[in-house]
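Pasting a structure here, questions to come.
A protein chain is absent from this complex, but the other protein chains hold their places.
We just call them A and B in the order they show up, numbering each chain from 1.
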Amino acid sequence: MNPLELARSRPGEAFTVTFDDRPVPAVPGQTVAAVLWAAGVTAWRSTRGAGRPRGVFCGIGVCFDCLVTVNGRPNQRACLVPVRPGDAIRTQEGTGHDDD
Amino acid sequence: MTERAHLAVVGAGPAGLAGALAAADRGVRVTLVDAAEQAGGQFYRQPARALGARRPEALHHQWRTWRRLREGIERHIAAGRITHLTDHHVWAVQRASDSSFTVYALRGPAEEEGATVRADAVLLATGGYERVLPFPGWTLPGVVTAGGAQAMLKGALVLPGRRVVVAGTGPLLLPVATGLAAAGARVAALVESAAPVALLRGAPALAAEPGKLAEGAWYAGQLMRHRIRTLSRHSVVEAHGTDRLTAVTVAALRNDGRIRPGSARRISCDTLAVGHGMLPHTDLAETLGCTLSGPTGTAVRVDDEQRTDVPGVWAAGETTGIGGAALALAEGHIAGRSIAARLRGVAPDPRSWAASARARARLRRFFAALEAAYAPPAGWADRLTDDTVVCRCEEVTAGAVRTAARSLGAGDLRTVKLFTRAGMGWCQGRMCAPAVAGLTGCPLTAGRRPFARPVPLGVLAALPDD
Partner (left out) sequence: MVGAACALYAARAGLDVRVVDRGPVAGGTTGAGEGNLLVSDKEPGPELDLALLSARLWSRLGDELGTAVEYEPKGGLVVAAAPEGLTALHAFADGQRHAGVEAHPVDADQLPFLEPHLATGMAGGVHYPQDAQVMPALAAARLLRVSGARLHTGWTVTGLLRGPDGAAAGVRTDRGDLHAPAVVNAAGTWGGELAALAGVRLPVLPRRGFVLVTEPLPRMVRHKVYAADYMADVASDSAALRTSPVVEGTAAGPVLIGASRERVGFDRSLSLAAVRALAAGAIGLFPFLERVRALRTYAGFRPYLPDHLPAIGPDPRAPGLFHACGHEGAGIGLATGTGQLIAQTLTGKAPDLDLTPFRPERFDTDGGDTP
């Protein structure tokens, strides 16, 4: 049993996104966090102080722990943002903004 | 003025939907503003449409109630009485000098574009969020909130991992553990710090809810069916792993809430779903000037009609105190009827909502009893090592918080924040405030957050002039 089977889900056609340049499968309707979880990835940010890995914590957009860079835009909440075909998801380092 | 009075409802969970429905049934024009893609809130969170779920009810309880609610709302939407603004994240509500309201929101999941809604009255149904008290290792990837694991399951149809420990305290843990198991996860243990006997102490209030007893029996059956081991009066004392969770240490609690020596054991798992109850979202109400009260001083105070003490502002559901979906429905219904009458300049007749008022009274008693039974274990704060991160955003440790209290003399959450940065980060202290309060002995007070969520400066600069 898996959740998609349990809910008798029939999603649209699967597509590919990349996580740190690696291809990862996705289906329409999934959030960035769901795609990464389904691929066995639990961390996609390193903190700006100690450089520790973080991923989903609250899952509902309150804690901001799951911040990630999508298509070059930093600080997106992975638990809220839906994936689109071809999305380039990257581990976010520190503030997510390039240092000059 | 020929235009009908206009109500803005913030939040499309059970309270907001019940309020919108009751008001629209009585001729009020309603705009329902909600952050999600679909109505439902946390309790009735729906799978994303594109996932094509044909049996979403497999993930839910009280589906019939939901269907009735949804059908009512859809009827009003089709008739143009309710406008449902999805993907609208409200960051402030302001009351103008002419007593009208403006709701300020950010659109889309990216939250980069502003939007405003004008209204004559506002119903705040902003719900709540989970409280998690820290323990060593709680920042490891793989440690998620119990509600978060459930939200990802219901909304995105995904599991956090294969082998899960569900832990903490509160009535949410049961549905999370059984829900994850039904969806295919192996639930290695359900670890509840409250004792079954503590639940019995609230027996009169609990026994007054036959529905809840039946629900409890159903969950007991589910635990058996999925062979979930329940460890009551136990607590997770540490999460292990280097870059992700690999195991937790669980220990038995003595009567005084402290760890029973020699009782620690290790359970291997890739996910820990943990929670210690809920806290109300009160930011919008606080900025509007509504008085907060409640057992912890962190819920919006309302009267019998669900009115706050700011004219034109009603509140219902978890934002007025944690009490679950059924209570939210009752409160929302009463609020909607009150609003419909008051917007016509008429005092409502409370007899018209007598059944909802009775349910409200009963459920409030029930949840007060639950809250007492499900208190976090004594001494949790003493078990925090100095190097444990307490503020996840700003990476402030328990040691730094203790120093601020002991040697710099901080005696309230705001001063601890100023001295340590705990609570200054992205989440604005929503996650760490209960922990900081527990560590320092400060009262847990609602933080002042004029922006209920981060707002791009470009959106602020482009605000309409009024």
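Here is the rule we go by: a contact is a pair of C-beta atoms (placed from the backbone, for glycine too) under 8 Å apart; a residue touches a chain by one contact, two chains touch by 3 or more.
The shown structure was predicted, so the numbers you read here are calculated from the model rather than taken from an experiment.
Q: To test your reading of the contact rule: which positions on chain B touch the chain that is missing from view?
A: The missing chain touches chain B at positions 92, 94, 104, 112, 287, 289, 394, 407-412, 414-415, 418-419, 421, 424-426, 428, 448-451, 454-458, 460-461, 463.
Q: Write the list of chain A residues that the hidden chain touches.
A: Against the missing chain, chain A presents residues 48, 75, 94-95, 97-100.
Keep this in mind: only the chains that are shown with their structure count from here on.
Q: Which integer distance in Å separates the CA centroid of chain A from that of chain B?
A: 23
Q: Okay, in this complex, where on chain B does chain A touch?
A: Residues 35, 37, 42, 47-56, 58-59, 109-110, 129-130, 139-145, 147-153, 155-161, 182-184, 243-245, 270, 392-395, 425-427, 430-431.
Q: Residue numbers of chain A touching chain B in their complex, please.
A: It is residues 1-12, 27-31, 33-34, 37-38, 42-43, 47, 49-50, 52-65, 67, 73, 75-77, 79-82 of chain A that touch chain B.
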